[in-house]
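The other protein chains are all here in position, but one chain of the complex has been omitted.
Chain lettering (A and B) follows the sequence in which the chains are written, and residue indices restart at 1 in each chain.
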Amino acid sequence: MSDVTMTPTSPSNGASNRTSPLQWVRVNLFSSVSNTIQTIVFTAITLGLLRALLGQAFSEEADWTSVSTNLRLLMIYNYPADQIIRIWVSAAVVLLAAGLSLGAWKVEPGYTVGRLGRHLVGLGLFSLVTRLLLPVHAPDTVRTWLIIIGVVSLVAGVVVQRGDPDGDRVMGFGTVLSGVALTFLAVLWLVPFGQYGLVDGVLVAESGTTVASSTKVPWTVLLIIVVASHRVGIILGRALGRSLRAALAAFWVVGPAFVIFVILRDPAFDWAHVWSTDIPIAAMFGLGGAAVLYFVAAPGKTEVARAVGAMLFAFALFNWVAAFFGWYPMLQKVRISFLIFAIVVLLVPAFAGDRSTRRRVAGGWVAAMVVFHWLLTAINTESTLVITAPPFLGGFVLTVGIAYYVMLASFPLGVLLSLARTSKLPIFRVMSTGYIEVIRGVPLITVLFFFSIMLPLFLPKGMGISDLAAVFAGYTVFSAAYMAENVRGGLQSVRRGQYEAADALGLTTVQRTSLIVLPQALRVSIPNLVGQAIAVFKETSLIAIVGGFDLLRIANSTIPNQPDFLGQKRPGLLFISLVYFVFAYSMSKSSQRLEARLKDAQAR
Amino acid sequence: MSIADQALTEDLASRDDMIVCTGVSKWFDDFQALKGVDVTVKDREVMVVLGPSGSGKSTLIRCINRLEVHQEGSIFVDGIELTNDTRNIERIRSEVGMVFQQFNLFPHLSVIDNVTLAPVWVRKKSKVEAEQKAIELLERVGIPEQAQKYPGQLSGGQQQRVAIARSLAMEPKIMLFDEPTSALDPEMIAEVLDVMKDLARGGMTMMVVTHEMGFAREVADRLVFMESGEVVEVGTPEHFFTNPREDRTKLFLSQIL
Partner (left out) sequence: MSQTSSSSAIHYGTTKPPLWRNVAVLKWCAQLAVLLGVLAVFWFLIAEARTNLAAKSIPVGYDWLDNPANFQLGEGIQTVDTPERSLTMSRALWVGMVNTLRIAALGIIFSTLLGVLVGISRLSKNFVAQRFSSAYVEGLRNIPVLVQIILWLAILGSLGKLTPDTGPIPGWVIVSQKGISLPRVFLADGFYQFAALMLVFVVGIVAVRRQLKRRQDRDGGDLRIGLWTFVLFVISAAIAWLINPIMAFLGPIFGAIEDAWGAVPQGAMQLLLCVIAVVGVITWIRKFLDSKRSPAGLAKLTDDDWFRMIFSVFVGVVAVFVVVRGWPGLSSWIINSGSDFWGVLGDKFGDGRGAKPLDAMRPTLTEGRFVNFGDTGLTLTVFYASIFLGLVFYTSAFIAEVVRGGILAVPSGQSEAAAALGLTRAQALRKVVLPQAFRVIMPPLGNQYLNITKNTSLGIAVGFSEIVQVGQTVYNKNSQTLAVFSIYMIFYLSCSLSISSVVNTINRRLAIVER
């Protein structure tokens, strides 16, 4: 029932288990004249549209080998073929963390056997109808496969429904995951994907070497990793609980950057430089900073910390001024580190405490500095990769990577903006309102153009920014405004009494915001934030316009320019539509479930 | 002699001042909610504030821990003046506990976390120490077994008792209560009032806005009657309930009793 609209008028789908199919048809399709008319009209529209879509997919010119041959291009663009193991390792790292997280947070799909049965029957019927509507140009293999899929899933669906007549047995996530993995594997091993191989970036027509054959084994390993790590996550989650979840959360912040810049980009470290400059700088900030923080995190040092922080902040800002005027040289990362350090010192009095708290603050700082400096060094080091067409990231990886990091980076910015917008301080409010409304008033594409064209103009000499980084910055600035509005909705739902209770207990503004207000506000905004994540994911397609090689650009201009597939746009575009759809749809479905779960939690 | 002084018994007069409000005025834009209020609360005194709706009772006690900012006059709490000085505000807030009509527990934190939050983050106690103290306090208000639950899972009376424990965890010298029982079902009022009586017996300085006349008669050392932002009459319960001086007080009491 829950997969249908929760309307008072929705038909009772669950009834299909109890009533006979004929009865069900009569009640739901032909109960009255208007109902019958609706059935006829909408069936006609549905079939007509499906036929039209199939006509586009299997038109006379359409050549689907343009997609199956270019799967690798679509996934990872021009990543060097001899280094492809790096891709697999990265995927393994990410999927491992994903499996562990799913287990550690005990994510449950809320999928019942009954629904599986219904979905299978639906898929079976859909395949068979599609088979009937196929245009004449469709390849015979498609016809055969549609029949096979149709019959198999129909039978499976009926069997599943028989096996669980009530249809309300809940399937665990492990089961669902394994099921999906097994299906995927079966497809991988059974269907002969591709007819060409990509050797050193060149298309080679070599019978027998298919793209899929080189990916069967790695994919199998990856799927095993997911399923296994999910189980491990459950077990570890029971034993370690909070600390495992904290570690995983930390991974999700820095892990992907690590994967991209260290594993995928393979920096060629200049070890002499690392030992003479990078490590000393990191050590200085890490250890020196830890000492200062340990000192100011003691109770009663509030005003000292504030004074020290303000001085450090002034100094950090002065470094930037000096950079603009070229007064004295300083490594960029030193400037950034000073700034971060100053902000942390300003914030730390709010989280001061006893000895163990101080140790945790200092230790956390050291760890953060190590990771931060390592990543900065890695990003600033030349890559060892030899890449034929410049951006080393492209295709699906780029789409997902940009979407993920735009969300991640715009989150703190958006939270700050929303806090400023709801603040009582008029200047903050006006500034952030201005920012939010201006950005939300203009289209994304102008912001992206602005950043990719204008940013280089605004930077002083000697500072450069790569195209992709500029686009990323623009996208983040854009997304932050929307993020701010979503969080503001949550902030407004926090009652005034919460602020008052926190004030009455003597919490400082920083403590009140971070311990009381934001946790409640963010929980309320989660559904909207997921909605925004979906929007960000979809709109990464605009990167194609400003020069990135994302899915859309590859499908729309790279593939149709290959000599073998001149002008083959429609199959590629349809394929990426499907990719976008699968991801966006599953995100929106899981957000709906999350929303329902949060409602339950509130009602508790 | 001011009306405030007339009511002081000898015992009270000899004690230290805990809260001293002198000529406190407060405007909400063009509406004046407090009109030169003079009130003194002595050490270990229980003062009950009475008055019709909108008379400024809440505004007055909210001024005392600076949830509202007064614009004229002065407020001293335990010898510290409430001004724009951040240090004074911090000190006063950690000395004054407040209990609200709507409980205002933090719904995303468990009961024990609600109670330990301020000791850990404001008083900088260790988590273990704070938890011990919290359990003790929860026992004192009679709900040690609810420590791990979330506020949403408790009844109103239990929530209000947690709120009291949360305030007490800061070891305040003064407790302010703003109609602590008004949002409760009748059968839960007693359990909260019992806790408050206990506190009063323990020697806590308390300022209580309430419409519970039984409580006022039994526990209060003095009562203050306010109307439209002014203190009309101050006196002992005996004085109040037998022969109040002002007509307005008489009218109010006749309506409420």
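Worth a mention:
Operating definition for what follows: a contact is a pair of C-beta atoms (placed from the backbone, for glycine too) under 8 Å apart; a residue touches a chain by one contact, two chains touch by 3 or more.
Keep in mind that this is a model prediction, so the values were computed, not measured.
Although it is not drawn, the missing chain touches A, B when the whole complex is taken into account. Only one of the listed residues, A:Val94, A:Leu317 or A:Ile379, touches the absent chain: A:Leu317. When you scan B:Asn88, B:Ser126, B:Ser155 or B:Thr236 for touch with the missing chain, the hit is B:Asn88.
Residue B:Glu72 is the one among B:Glu72, B:Asp198, B:Glu230 or B:Glu246 that touches the chain missing from this view. Seen from chain A, the chain kept out of the figure touches residues 4-5, 7-11, 28-29, 31, 35, 38-39, 41-43, 45-46, 56, 59, 61, 317, 324, 425-428, 431, 438, 440-446, 449-450, 453-454, 457-460, 534, 538-539, 541-542, 544-545, 552, 556, 569-570, 573-574, 576-577, 580-581, 584-585, 588.
Residue-level contact of chain B with the missing chain is found at 2, 4-5, 8, 13-17, 20, 22-23, 25, 27, 29-32, 38, 40, 69, 71-72, 74, 76, 79, 81, 83-89.
As a working rule, only the chains that are shown with their structure count from here on.
Interface residues of chain B facing chain A in the complex, by the touch rule stated above, are 65-67, 90, 93-94, 96-98, 100, 102, 104-108, 117-118, 120-126, 150, 152-153, 163, 166-167, 170. Residues 299-300, 350-354, 356-357, 495, 497-498, 500-508, 511, 515-516, 519-520, 523, 602-604 of chain A are the ones touching chain B in the complex.
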